[in-house]
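One chain of protein is taken out of this complex; the other chains stay put.
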Amino acid sequence: MFAVAATLLVFSIPTPDAHAALSAALLAEWPSYAAYVISFLTILVIWLNHHAVLDSIRTLDRPLLLLNGILLMTVAVIPFPTSLLARYLMAGHYQSTAAFAYGLTMSGMAVAFTLINIYAKLRHLFTTPFSLLGFSTGQLSYPLATVLALFNYYQVALVIFAATAIFYMVLPLLRERLLRESST
Amino acid sequence: MFAVAATLLVFSIPTPDAHAALSAALLAEWPSYAAYVISFLTILVIWLNHHAVLDSIRTLDRPLLLLNGILLMTVAVIPFPTSLLARYLMAGHYQSTAAFAYGLTMSGMAVAFTLINIYAKLRHLFTTPFSLLGFSTGQLSYPLATVLALFNYYQVALVIFAATAIFYMVLPLLRERLLRESST
Amino acid sequence: MFAVAATLLVFSIPTPDAHAALSAALLAEWPSYAAYVISFLTILVIWLNHHAVLDSIRTLDRPLLLLNGILLMTVAVIPFPTSLLARYLMAGHYQSTAAFAYGLTMSGMAVAFTLINIYAKLRHLFTTPFSLLGFSTGQLSYPLATVLALFNYYQVALVIFAATAIFYMVLPLLRERLLRESST
Partner (left out) sequence: MFAVAATLLVFSIPTPDAHAALSAALLAEWPSYAAYVISFLTILVIWLNHHAVLDSIRTLDRPLLLLNGILLMTVAVIPFPTSLLARYLMAGHYQSTAAFAYGLTMSGMAVAFTLINIYAKLRHLFTTPFSLLGFSTGQLSYPLATVLALFNYYQVALVIFAATAIFYMVLPLLRERLLRESST
């Protein structure tokens, strides 16, 4: 499902009209490439984190399957706000509204992910000590970016969307390095 | 296949035209969000139930594979009536016809699911005692909603579509609780 | 891949325009439902047969992987002639050309499938005695239907497309019954 949603993101990049001057049209489409990359990397880190969380959970009971389904519902919808963001950044108006819709989707996704973690923590389903610390970043950054988009600071919001994905890509690398260093 | 069908549902949410006033356009699209959520949760519960049924079946013989293929055919088509429902609820006319088409698809799906259960029951393929009770709900609720849509009670039909999905999400939670209580 | 191609078939069913009289529009779309069902059942039987063939092959060497890739290429393109068939049956002209394109795709698929079987047979890769008989049906029926479409007998071609899928659904059931009877 993560794979399908990530692959469908390609449809947020419009194929220019056959009568368009192609070079100019492709350059003008840069916001759709940026939106593609940010959303792809975001789905990628959700995927890896989701995999790590499910791996460290003893048993997937029915409530967890349902919470998981709700997370998947927020992930599967990501191509929609990505298209929105791409189209309105290209159009040059209503960028903040598009960024707001994008942020709302990401915040919903962060909430669904946190619910899984909290439920598994409360039911003692984690087989390894599990820190909620890393996950709280998205919990804070996405709502923050959503509120900033509401007040028209959509550029800042976009930077936060990109930075959150990169943060989650870099975080485990730092952790592994720390673990290696502390073990020597 | 369930994952792909569920992810394709996102295309039932139209990306507003680049010239539209975005906030108003997004708010006017609420029926497409509702249709997305109802169809996604419905596919989710079919998926979980389908998984549970196949897990408790000893061996997948050829007739069962074919019945299963017919079930998949009804699941894979769900994005079509979902788009239909979203578009005509937004347009504000022919809502009952769209709800009728939606109900017909869901009824077909319920029939295919029931055929699998009946066949497996008759051939004694279930490894655990298997109650047909839970499955009979969709068997009744979907045709009922379809008939109601035919008589223009499309709002009631929509409530039944949503309620059926929620019922199947809650039912196993209730069952688990009952099992836990009876074992103590 | 079979699952994705089969699920994408849903896009060959057009969602009627929001201004259309929905009941009439949905009824007029019946050829797209027929095309969906025929293509879905066809992909389903290719899938099941493909699974059966790969299961009875000792080792997937590189030439087999490539032949398999070419088979997948013909399967993944099926949504295109399906859309074509649906659209031109609805439009009421050029039905034979559309049926010809459909038949050409199916014939290509049958050729790719046969190449896999012949290669595996020549290299003695089958672990069980494997009859090429069943597979020769599609080898004959699809080119026949393609030629008939060329001479404007597109209705006969469509019947053959549907009959071939149904034949492959029923064949293993007959075989199983024969096996059961001969073992008693």
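Going in written order, the chains are labelled A, B and C, and every chain counts its residues from 1.
In this text, a contact is a pair of C-beta atoms (placed from the backbone, for glycine too) under 8 Å apart; a residue touches a chain by one contact, two chains touch by 3 or more.
Computed from a prediction, not measured in an experiment: that's the story for all the values here.
Visitor: For the chain that was dropped from the view, give me its touching partners among the shown chains.
Guide: Those shown chains that the absent chain touches are A, C.
Visitor: Thinking of the whole complex, not just what is shown, which of C:46, C:98, C:145 or C:160 touches the missing chain?
Guide: C:98
Visitor: Across the whole complex, list the residues on chain A that are touched by the chain not included here.
Guide: Per the touch rule, chain A residues meeting the hidden chain are 3-4, 6-10, 13, 15-16, 18-19, 21-23, 26, 36-37, 40-41, 44, 48, 169, 172-173, 176.
Visitor: Could I get the residues of chain C that touch the absent chain, sorted low to high?
Guide: 1, 4-5, 8, 61-63, 65-66, 69, 72-73, 76-77, 79-80, 83-84, 87-88, 90-91, 94, 97-98, 101
Everything that follows uses one rule, which is that only the chains that are shown with their structure count from here on.
Visitor: Chain C and chain B are one sequence twice: same or different residues at the contact, by the over-half rule?
Guide: different
Visitor: In degrees and to the nearest 5, what turn takes the CA positions of chain A onto those of chain B?
Guide: C-alpha superposition angle, chain A on chain B: 90 degrees.
Visitor: What whole-number Å value describes the gap between the mean CA coordinates of chain A and chain C?
Guide: 38
Visitor: Could you work out how far the Cα centre of chain B sits from that of chain C, in whole Å?
Guide: 27
Visitor: Could you list which residues of chain B touch at least two other chains?
Guide: In chain B, 4, 8 touch at least two other chains.
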